[in-house]
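All protein chains of the complex are present and in place, except for one that has been dropped.
Chain nomenclature is as follows: A and B, assigned in order of appearance, with residue numbering initiated at 1 for each chain independently.
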Amino acid sequence: MMDDAVSTDSLILYIKKTFHNSSDLFVEEMEWQNGPAVVCYFTTMTEGAEVNLQLELIRKRAADGLTDWGRTAISSVHAFSISVLTESISIGFVAVIFPESNLLLQIMMPKFVLRSPNEPENEHVIRGPHEGFVEGFDANMSLIRKRLAIPNLVVQTLRLGNDTQTLVNYIYIESIADEDVVANVKRRLESIKSNKVISAGQVEDYLEDSVWSPFPQFLNTERPDRVVANLLEGKIAIFTNNSPTALIAPVNFFSFYESPDDYNARVLVGSFYRILRILSFMTAIFLPAFYIAVVGFHSEILPIELSKQVKLGVNEIPYRPIFEALLLELFIELIRESAIRLPTPIGQTVGIVGGLVIGNAIVDAGLVSNFMVIVVAMTAISSFVIPSWEMNMTIRIIRFPFMLAASMFGFFGIAIGTLVLFIHLMNVSSLKQPYFTPIVPFDPAKFKDVFFRSPYVRLKKQQKTFTHGADKEGGDH
Amino acid sequence: MTFKLSRNQFFLFLFIAQTGTVFLSFQTPLVSATGPDAWLVFSGVGIFHYILLLLYERNYEYFKPGPFVSWMYKGYWLLIIVSFISYIDYTLAVWAFPETPQIIVISIMVGISLYANLSRAETVINLSVILLPLIPIFYIILFLAWPDFVWTNLFPIAKIDGSDLLKGIIASQFTFIGIELFLFFRKHVDSKQKVSGIPLFIYQMLWMFFFLSSVLFSLLFFSLEELKMIPEPIMYILKSQAVALVERLDLFFIFLWMMWSVITISLFAFTTIYVHQLHAKGHRKRNTIIFHILLVIFPLFLRSKEHVDMIQNSLVYFHLFFVIVVPTVVILMNRRKKK
Partner (left out) sequence: MKRSVAILLVCSLLLGGCWDEKQYKDVTVVSLVGIEGQLGDIKAQFAFPIFEDGSISYSTSLGSGTTLREARNDANHRTKEGLDIASLQVVLISEETAKSDLYNYLDMLYRDPRNRLGAHMAIVQGELAPYFKPSADVGNDISSHYTELIDTAIKYTFIPDINLQKTCSTLFAKDLSLSLPYIKIDKESGIPEIAGTALFSEKKFTGKTLDKKESIIFNLLRTKQGRYTRFSYMWKSGGKVSPLTVEVNSIHKDWDISNNKINTFYKLKFSVEEFPHDSLDEKKTVKEVEDFLSKELTKDFTKVIHKLQDAKSDAVGFGRPVRAFHPALWEKGDWTDTFSELDINVEVKAEITRNGILN
């Protein structure tokens, strides 16, 4: 369709029509040394003054008679085609069309607004770098490359979603990462058939082995140092272009309990807090269930001095303990949910009003016993200890089934629930790699790292299979 | 269903299958029959256990059961599981759930086994790992009873007559149940890891330590006449221990024991289905579900303690048949075939 007969005017009209006369589209004819040229770009994505400078530079190169005059660090020359044209303009490139010679000069100089790489709100550390990812892959990648100056760090890019054209990048270290896992990630990313790929969470859903499991199989982080540490362990990080979140896989359950702080703190201190976090897993899941079981079934386990206090607390409560617990738990969830949405100063006020005032009044009113308030508050605090937000949410959810089981069968329910949880954790896999790894399959060398932060970092590969001694996914049936 | 076991996994599997339900119940009949000699009798029986293991280890390669023998074993394991389930249910009813309908408790426990058995093979094999941190705690708390032990209860020795000795040996056979799994899973152990010799001896010692100490604890803690009235002596020892934080440790441990037993049941169910799939091709999921439905239904017929006891008593003879007679026949036949 593009031949000499077509005038530059009709070309301009054509481009305008393609972009529906969008008012931020710049399409103008300009003089080039051997004929007219059409410059087009989105003024909202490209700086006009910069365009002029670049065009001057290229014009000079052409005038100097260089054969490759169009090829510079940020520009390239292609044969003209409509699809290249629309794509380049959409992404924010400048396209210069030479109808005479049927060429298209592409200048890559989009300007996007990017946040500065501030520390992510939900992953604060005390010591250590305070950088975080932003909403652009190039900036994020530069944060990673800055820390890993090695040629083995590989980035692979896919474009997903017909409507959104989202760039999905996965990065890994060639020499360390398991090639099967890399191939697996590639296969799964390619099989995503969706027109809209917007968020990291969406990609996570597509990649997960079992979507219905309450346990996250990808570690979400916005911290470059965390990504780098994981890459060095042979894991793969996945970025969606417009999200600051990196998805890391394959991970195991205990990865969610490790914080970069551990490795920045002293050995003993780091180990202590790691053990504390693992214990908090126990209290966060079992404490309310245990209390409900004791009050509802096994009151005889209380020593007599304590039992009088507990009895005094629960004696006048009209509801069953499970109601009390659900009431308070939902109440705490409400406070938490509302505090997230509100600006910080108001959020704090809500916390204080909700926590202190209502908490006190609810006991005075005789709806809930004071022991239940202690139990629920302790549970909430222990669940917030977990360094990973998704795991935090998971823990908050799975204690409800335990509470129900305890209210129906007492300790029996808790024991059964524990078995179910344990079996489930053994079944879950992250990119086909075992999820519960240093424990099952048992790996004594790594087992101590669950509880202790060793004095120096050794690079370890992720456990590969469920089956003892097999090389491939032998245990899967 | 292909899987490989490490040496440790194999021995853990065997240990949990052998201890499970039994460790709570076998002391009373043993001590009732043999009196203060129980610990001597049991030590002797332990040697027999070791001999059996050695023979198994030497001949396991020849143990290739055909479909008929497999069906016999499957029936035997079904009987074991059913008797275990009814015993657990009875004990739980006494200790914690007198009012809850039997079928609910049983279905919940069998449900766990079903869930585990529908997962990948490694899940069942590794299920026992959850008990590893709990068993030492259990032992430490039993040792809290140390100051109350009466050491003279172990004497006088060698006062026992022949028929009581036989009764004692029969009673102690309960601790052997599950040893036949050695023959079925030994070939799955990683061939790079040595089993015979020291590792097998260590396993025997662990087994011996576990059961012998439970016999000793019961003997030392209770007077003979009293022990005859107490069906679960270990639980009573725990019950009488007071720890500063909580009273009634037995309540925790009855549920620990329940978990332990449920895992034992899952292991036996796993073995049954595994052996079934050796000859039946496919339909693993369907067969697993059918088998577990049977496991819920059968114990319901054993409503009273008498039935449970009857099954338990007959179990020993089945056990001797399947642990000694059948393997001997199968091994000898296969040896001859090979020649």
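One rule holds for everything that comes next: contacts are C-beta pairs under 8 Å (C-beta built on N, C-alpha and C of every residue); 3 or more make two chains touch, one makes a residue touch a chain.
Keep in mind that what you see is a predicted model, and the values were worked out from it rather than measured.
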| item | value |
| --- | --- |
| Identified contact with the non-displayed chain, of A:297, A:422, A:436 or A:466 | A:297 |
| Full-complex contact with the absent chain, from A:55, A:200, A:314 or A:395 | A:314 |
| Listed residues B:40, B:54, B:154 or B:316, member touching the removed chain | B:154 |
| Residue of B:140, B:198 or B:229 touching the missing chain in the full complex | B:229 |
| Interface residues of chain A (partner: the chain not displayed) | 212, 294-297, 299-300, 302, 304, 307-308, 310-312, 314-317, 320-322, 400-401, 404, 407-410 |
| Residues of chain B (touch criterion as defined above) contacting the omitted chain | 36, 94-101, 148, 150, 152-156, 221-226, 229-230, 236, 239-240, 242, 247-248, 250 |
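Convention: only the chains that are shown with their structure count from here on.
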| item | value |
| --- | --- |
| Centre distance in Å when chain A and chain B are each reduced to the mean of their C-alpha atoms | 47 |
| In the complex with chain A, residue positions of chain B that touch it | 1-6, 8-9, 92, 96-97, 100, 105, 108-109, 112, 115-116, 119-123, 126-127, 129-130, 190, 192, 244-248, 251-252, 255-256, 258-259, 262-263, 284 |
| Residue ranges of chain A touching chain B (in the complex, touch as defined) | 297-298, 300-303, 409-412, 414-416, 418-420, 422-423, 426-427, 439-442, 466-470, 474-477 |
